[in-house]
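The other protein chains are all here in position, but one chain of the complex has been omitted.
We call the chains A, B and C, going by the order they appear; numbering starts again at 1 in every chain.
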Amino acid sequence: MMTLAEIRDFLDHHFPQLKASGRFTVEELRPLGARRRATYHEDQIRPGGTISGPTMMTLADVALYVTVVAAIGPVALAVTTNLNINFLRRPGPRDLLAECRLLKLGKRLAVGEVLILSDGEDEPVAHVTGTYSIPPG
Amino acid sequence: MMTLAEIRDFLDHHFPQLKASGRFTVEELRPLGARRRATYHEDQIRPGGTISGPTMMTLADVALYVTVVAAIGPVALAVTTNLNINFLRRPGPRDLLAECRLLKLGKRLAVGEVLILSDGEDEPVAHVTGTYSIPPG
Amino acid sequence: MMTLAEIRDFLDHHFPQLKASGRFTVEELRPLGARRRATYHEDQIRPGGTISGPTMMTLADVALYVTVVAAIGPVALAVTTNLNINFLRRPGPRDLLAECRLLKLGKRLAVGEVLILSDGEDEPVAHVTGTYSIPPG
Partner (left out) sequence: MMTLAEIRDFLDHHFPQLKASGRFTVEELRPLGARRRATYHEDQIRPGGTISGPTMMTLADVALYVTVVAAIGPVALAVTTNLNINFLRRPGPRDLLAECRLLKLGKRLAVGEVLILSDGEDEPVAHVTGTYSIPPG
């Protein structure tokens, strides 16, 4: 399994735009799980004062991707094949946390889920499942 | 039904960041359908040279949102409740087109689907379904 | 909240075919959660010796429905609007357990998730999310 420092280097190298945005951080890496933070910024706001859905989808997708890559090694070519998101509550103007865990890590496919929370609150703002295709070794 | 000019004004007003990005355009509005373009830009690229999933999710989500709003009137508070995306092929370095149509326009929920295509190619790069909750009138 | 006995009576009354099948039991009811069992029967088998996907979808859908109805009262007309299932592992020839919990219980929509397990095993065989539309009171 990759370390937190290794996974951060991997992301900075392969996703320079994420690094440039300065808003996303992998905070914690566990076996088959991770926590990722999206720093609040008013650019993400949509009508009604809530954070945009695409911000949450990006947060969850990369959280799952990171967890898969940390488990299988630095394979930049793993790709998302399916992502399903249920938006549950309007998040307030604060950071978002993505708590993710893999439900399956197979040879060809990995499947995981993510709960997205507003920092400091208990009720999830969104739930995501994602599937990743793992290239032949 | 709102006109194409009206829907563009509505988006510019309610989603200033989309306007600022200069990359997304509603090209066509039909009864219960729309076409939206994402101009190619290298910032969207992820490892393997393909356009990022979040770019496609944003493109589809707003295409559906616009189609719902055009049908029900300028209600900025319609919200996405579910979005499901299947990534089918790696798009090349060119514009993406989202062709969307509503499958249901009810009083409380609207459901639609989107095919995302690389401009100039026939095979879809992604398929999206989305559900939108419509606030009580 | 309805009791386990009340929810079983409700299901027997409104879903006589489920009762007739003799295969599904609500085992436990918690605030915003439930466990439901599908007794193993060789009719559910599909090629490869695994239990059919539709058996798992039925198990999860009714588990979520029951949890929503237990929370809001005996409203037979709540309806599923979306169901998403990821099949993770082939279940063996044994009972299936659905562990479900609601992620949101709103006035108009309820959203929940279900882990489906083979009785006696730790790794989930499927993960389901479902959305239910609640009729105006």
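In this text, contacts are C-beta pairs under 8 Å (C-beta built on N, C-alpha and C of every residue); 3 or more make two chains touch, one makes a residue touch a chain.
Every value quoted in this text rests on a predicted model; they were computed, and no experiment measured them.
Q: What are the shown chains that the left-out chain touches?
A: Result: the unshown chain touches A, B, C.
Q: Could you tell which one of C:7, C:85, C:102 or C:115 touches the chain left off the display?
A: Touches the omitted chain: C:85.
Q: Applying the definition given at the start, please give the residues of chain B touching the unseen chain.
A: With respect to the unshown chain, the touching residues of chain B are 82, 84, 86, 88-89, 103-104, 111, 113, 123-124, 127, 129, 131.
Q: Touching residues of chain C against the unshown chain: what are they?
A: Answer for chain C: residues 14-15, 17, 43-48, 50, 53-54, 57-58, 61, 76-77, 79-87, 90 touch the chain left out.
Q: Residue-wise, where is chain A in contact with the chain that is not depicted?
A: 81-82, 84, 108-109, 131, 133
Note that only the chains that are shown with their structure count from here on.
Q: Does the chain A and chain B pair touch with the same residues on each side or with different residues, judged by whether over half of the numbers are shared?
A: The interface is built from the same residue numbers on each side, given that over half of them are used by both copies.
Q: By CA centroids, point me to the most central chain in this structure.
A: Of all chains shown, the one whose C-alpha centre lies nearest the global C-alpha mean is A.
Q: So how far apart, in whole Å, are chain A and chain C when each is placed at the average of its C-alpha atoms?
A: So the centre of chain A lies 28 Å away from the centre of chain C.
Q: Centroid of chain A to centroid of chain B, CA atoms only: how many Å?
A: Distance between chain centres, rounded to whole Å: 22 Å.
Q: Touching at least two other chains at once: which residues of chain B meet that condition?
A: Within chain B, residues 81-82, 84 contact more than one other chain.
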